[in-house]
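With one protein chain withheld, the remaining protein chains of the complex are depicted in position.
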Amino acid sequence: MGEGVPRVQYLQYVVFGLVTGTILLLGTVGFSMIRRVDNFLNIAHGQMVALGAYLGYLFYAMIGLPLVVASVLAIASTAVLGWASHRIVFNPIRGHGPLYLLFTSVGLAYVIHGSLEAIFGTRPKAFILPEPRFFSIAGEPLVSTVEIFIIVVAIVSAVALHLFLTRTRAGMAVRAMSSEYDLARVRGINTSRVAALVWILASGLAGLAGILMGIQGTVYTDMGWAIILVILSAAVLGGLGSIYGVMVGAMLIGLSMDLSVIWLPPAYRSAVAFMVIMLVLVVRPQGIFGGVSRG
Amino acid sequence: MKRRREFNLFLILMLVLALAILAGCGGGGATTTTAAPGTETTAAGNESTASTGAPSGGDIPIGILTSYTGEMGAFGVPWFNAAKMAADEVNAAGGVLGKQIKLYTEDDRSSVEEGIKGARKLIGANGVVAIHGPISDILLAIWPIAKENKVMATSPAAGTTKLDETGGDYEFRTVPSDSFDGKVAALVLWENGYKEIGMIYENDEGRQSISAAVRKEFEALGGKIVVDVPFTPRQPTYSAELKKVASANPQAVWLGSGQESGAVLLKDAKQRGYNWKWMVSSDLAVPEMFDLVGKDTLEGVLTEMPSAETSTPEFQAWAKRFQELFNAEPTGGFQSNSYDAIIVMALAMEKGGAATGEAINQNYRDVSNPPGEKVFTFKDGVAALKAGKDIDYEGVSGPLDFDAHGNVTGSYVSMIGKDGKWTQLKFYPASTWEQ
Amino acid sequence: MGNLNLGLFISGIVTIIAIYGILALSLNLKFGVAGLIDLGVVGYFAVGAYAFVLTTAPPPSELSHYSIGLGMPLWVGFIAAPVAAGLFSFLVGLPALRLSGEYLAIATYAAAEVLRAVFTNEDWLTNGVVGFNNLRQPFRGAFASGDVYQYFFMALSLAVLFILFLILSRLHWGPFGRALRAIRENEQVALSVGKNVTKLRIKAFVLGGAVSGFAAALYVSFATLIVPTMFVSEVTWTVWIALVIGGTGNYVGALVGTAVLVTAQELTRFFQASADLASVLAASRLIAMGLILIVIIRFRPRGILPERHYVDTKAVPVAESTAQAVSPKRVVE
Partner (left out) sequence: MLEVKGVTKYFGGLCAVHDCTLSVEADSITGLIGPNGAGKTTLFNVIAGVYPPNQGEVWFRGEKISDAAPWAIAGKGVARTFQTPHGFPQMTIMENLMVSPLRQKGEGVFRGLLRGARVRAEEKAHRRKALELLDTIGMVDRRNELVVNLSAGEARMVELVRQLMLDPQILLLDEPAAGINPALCGKLLDLLRRLRHEGLTLLVIDHNLSFIMELCDTIYVLSHGEVTPAAVSADPKVIEAYLGRAA
């Protein structure tokens, strides 16, 4: 350790930011896809992250499956539950307008949160992984295997999502629907099937984000509320509906939160995300990369 | 006009509320005997003692107001269980003044507002003589209501320094004030040979007052605080905060936090390869921490907590009973403190000859402070009292000697993580803190 | 054997209903009437509460961290709370009200969260996480018995609620409320009839904020202490859920929703059965709250008491009424 080279220290904060950002990215992309396709802010999306983390814990730590198998199962179950929430809870009230959908999602968030507490109890949980190794530069531990794992998984998922969206018919239908709902319908895209696909994808990604959060830290019942706030910030920064915009937004939020510690008291770390969005909303309401008009 | 209809609706609403209140007042003096079926306290069984019906004739209602959900949600059940164990033992020994203790419980959701509502419900609808269980902020909020209604308010864990000089009247706590906790932590660190430490702690009331005490005491001992980092609870990662600590290069690091954040932080540190000597606050001195972060991470980690000497036969006997009842480690997590609070209450009522909050308030010092015959269980205490002797209850969380403000000067143990368990390192009797 | 005192329990619930009712009134003005999606309810509430405490708390002692404590009479606090809450609303509203819909929602949410971080971390202002306790209560000295005082405080809260209800209702049916509803209904058309939409929105926003300041003053007096954890976003959601259940756009509905929600939550206390299940039941309260919200929106989206419409029943001058003979038949599209 010792008094390291300052530049290396900065680099380390960048690594932290990348980890925070990539996990956030997975959570935010799905959030903004749902926002585009069903046109509302899905507050329950944060609970999908928590759900993924708890299911991962269930399969990995409680049942004892290998991590990869447990993760796949958890992601799949989260995806199915997300789809079910779309079918059972949100679809029937589509006509009520975005605000009622938003409040329904708040209701759903409470239901999921309460269910997690009832089933798993209020004690925090954690994934116990083999001891990680870390790589050092100039004597400073720069990045650990766990962190590399998280970043790689997140980037691979993001690239896979990109390929899916650009190279497959279903993916292109999703994109078409995200950008022009009515147009997509006119062009004969089966909007309800595409919407279902979006919910499955979004919830699955949220589940993955939850597992990664669990691997990195602990799994606790309030994590859904904590993460949705940061997801909102990242989504706004990237311009709510633009899929690639929010990816960049998530990375920027992650970096700004972790880099802020250099200058600000760490206690303000989470507030930094909100200061960023307030600034963005005041200066450029459509987000940095969004082409969406405000309102 | 519609406006008038709205107004009428408003009046009806107010009227309904008023009627509800009148009904409430009317019912105030009545003694109803509709206890919820199947929830009676039984001395032997493992059955629950919580109930929310009205008190039945011969029972002494005591309220357990604690956090089953929210930030402190992890503590509610253990505290309740420990209190229940105490109540069961009291009842098995013939009860207090021939009456059985009956526990009613409410969730305060770790929130001041819910705490107030829960306390009002316990006092108003259950007629409890004492409320036990809340953390500092909530204890402070319910204390005036309790005092007004001659109901004792106690806590197994409210360490707030705000009560150091003000509590004592219808308020006592079986945990020493945070200022002691900090003293112990500083002393343990110093005695283990660390001269330059870093501090990292959650930015909340409890940890802040402990950290202030650590700082003050450690510097008084001649040590140096090289870095001081408060952090926001419930973040997914604390890498950046740890980096701050690392750049100051401390010999050891004191961590004050709850389980969630503490686990994230310890794991993060491990992942980053920071092999500091850790000393963690007593919130983390629970067996569950080993499940959370793995036993390797906690190997050699120091902690301290208020406790009686754990090697005594009395403590061992209690620990065994606890283990049998709940299949859980009795140490840590303020379970012993919760147990003791109920025993002191029962003894105080026995001594006062009345099952009331007033009796508890007047006698809790008498039964737990010297002089008097040292007793370790309720049964022995009652026997001694009946024999006309003065008693001094020695609890499982310490000697339980209360000052004028309801504070205990606790005895402590320092512990170290070893092979997936917290093991006692050294016992610090209460006399350590005199002067 | 303790004495039952159901009045204590019930007066507590009613006081909480009154305090949250005021918040619901405030939100109904902002959202139900003016259509502004404000997810920062707890922010103005917190500002009002701290303003009340800082104006009335005694000057700081050596041990405390805060630097302001004006030690003024409580009535000053009751003025300072709404003024400060209104002022903060203005500061938030000025930039945020340029945004609409969900962007406004996110901006206000963010403002409240940043504010809580500030209240938690800036010891010099708020005494940080330690906060203040042992706060004075209004007119406490006039009552020998705390039991009687509970009823007085409840009555005081209800009185404040009632006065604010009258004020807001009167505004609602007058030109001010009409203009706000018009903006909510159609911003473009409201602009075309010369309404300065931004200015009216800011007025509603500030007035709503000030109203919640009264709730804040009562709240901290009721709790007799203040700590930043009292001002978490759950307060915002509770008020929103109460309003959606009760009926947006209807002030009575807002109060009914609050009463229903709080009472339902308190009634669940009596369903508790056993200790091992206590935490499960505590969690199921969250589930119940969520389900109520989902079900209400699904089957009764306008709430228990939907918005009412102004009905003009005054006599029409004779000259006009004769004209109905020539009124056209209803034209079918």
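Chains here go by letter, A, B and C, matching the order in which they are written, and residues are numbered from 1 within each.
The rule we apply is simple: contacts are C-beta pairs under 8 Å (C-beta built on N, C-alpha and C of every residue); 3 or more make two chains touch, one makes a residue touch a chain.
Quick caveat: nothing in here was measured; it's all calculated off a predicted structure.
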Checking the contacts here: which visible chains does the omitted one touch? C
Determine which one of C:Ala57, C:Leu115, C:Leu135 or C:Leu207 touches the chain that has been left out. C:Leu207
Option touching the unshown chain, where C:Gly69, C:Gly177, C:Gly209 or C:Gly303 are the choices: C:Gly177
Residues in chain C touching the chain absent from view: 167, 170-171, 174-179, 181-182, 185-186, 188-197, 200, 203, 207, 307, 309-312, 314, 316-317, 320-321, 323-324, 326-328, 330-333
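The rule is short, and it goes like this: only the chains that are shown with their structure count from here on.
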How many Å are there between the centre of chain B and the centre of chain C, using C-alpha atoms for each centre? 34
Chain C: which residues touch two or more other chains? 117, 120-121, 279, 282-283, 285-286
Check: chain A positions touching at least 2 other chains come out as 117, 121-122, 265, 267-268, 270
So in the complex, which bits of chain A are touching chain B? 1-4, 9, 12-13, 15-16, 19-20, 23, 117, 121-126, 128, 131-132, 134, 136, 141, 144, 146-147, 213, 216-218, 220-223, 226-227, 258, 261, 265-270
List the residues on chain B that touch chain C in their complex, please. 1-3, 5-7, 9-10, 13-14, 17, 20-21, 23-25, 27-32, 36, 39, 47-52, 54-55, 59-61, 68-69, 71, 73, 76-77, 80-81, 84, 99, 103, 105-107, 109-113, 116-118, 120-121, 123-129, 137, 140-141, 144-145, 148-149, 151, 162, 166, 203-205, 208-209, 232, 355-357
In their shared complex, at which residues does chain B touch chain A? 68-71, 73-74, 76-77, 203, 229-232, 234-237, 239-241, 243-244, 246-247, 249, 259-260, 263-264, 267-268, 270-274, 288, 291-294, 296
